[in-house]
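As you look at this complex, bear in mind that one protein chain is not there, while each of the others sits in place.
We just call them A, B and C in the order they show up, numbering each chain from 1.
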Amino acid sequence: MTRLSDKERRDLLNRLARIEGQVRGIARMVEQDEYCNDILTQISAVTRALDRVALEVLDGHVHGCVREAMVAGGKEAEAKTNELLEAVERFARMR
Amino acid sequence: MTRLSDKERRDLLNRLARIEGQVRGIARMVEQDEYCNDILTQISAVTRALDRVALEVLDGHVHGCVREAMVAGGKEAEAKTNELLEAVERFARMR
Amino acid sequence: MTRLSDKERRDLLNRLARIEGQVRGIARMVEQDEYCNDILTQISAVTRALDRVALEVLDGHVHGCVREAMVAGGKEAEAKTNELLEAVERFARMR
Partner (left out) sequence: MTRLSDKERRDLLNRLARIEGQVRGIARMVEQDEYCNDILTQISAVTRALDRVALEVLDGHVHGCVREAMVAGGKEAEAKTNELLEAVERFARMR
């Protein structure tokens, strides 16, 4: 099963490390009693960064596992397709 | 290329007719100066109904066109995969 | 209680009439078996248009009812504030 390439994995890990730092930064803003609206803006930036990471993971997944399962066909293809649609529901905040 | 079955098409058309009626209902609420929060609740119900219609369309699309393109492979598979990822971005309100 | 001005009401009704037409257009696309991805793009345009209408309604609501309730204070202020936060949850697809 095709997984992430080394370059993609490193890129994702870099982004996640940055996001972790941003979350720590938000905690610091809360501790220092910074202005609520600035905290909200920062949380929204992190949420979007996470959405982009998720899209990146999905991209690799569709090009790899999902495509292979569809080419192979059968039950696995159906299972991967359903999983994919559930992932879309989560992206759309429908589940 | 596999498209919607007759049953799926009828089901989608029923939902869309209901949504059209709901939008008209919201207009009536605005005309009659109903309470803002009730209007907001109603708009949110329609937005979700539309998200469910979109998910239904995507479901048929992935089981049909996308799968066939992936099985066939080549440029068309790549094009359909990219389109799919753009659709996910729209579901996630990222584009 | 301050409600929508005539101009705002007319503007909202125009937008809702346009949205109703767009929903009818989507139904036509489904009937004519148009390409799924084009249907998805169109649904996404309508969802966003509805989000903008909702934001417009919320804007009037916050400048009107919510502000008045807050100035008056007491139970009504608390009730309006809670309603407002629930509306935000719906905007964020959290409820």
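The working rule: a residue touches a chain if its C-beta (ideal position, glycine included) is under 8 Å from a C-beta of that chain, and two chains touch if they have at least 3 such contacts.
Treat the numbers as computed from the prediction; the structure is a model and nothing was measured.
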Where chain C meets the left-out chain, the residues are 48, 51-52, 55, 58-59, 62-63, 66-67, 70-71, 73, 77, 81, 84-85, 87-89, 91-92, 94
Residues of chain B touching the missing chain are 92-94
The missing chain sits against chain A at residues 3-4, 9, 12-13, 16-17, 19-20, 23-24, 26-27, 30-31, 33, 36-37, 39-41, 43-44, 46-48, 50-51, 53-54, 57-58, 60-61, 64-65, 83, 87, 90-91, 93
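The criterion applied here is as follows: only the chains that are shown with their structure count from here on.
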Distance in whole angstrom between the CA centres of chain A and chain C is 28
Taking each chain's centre as the mean of its CA atoms, chain A sits from chain B at a distance in Å of 22
Residue numbers in chain C touching two or more further chains are 93
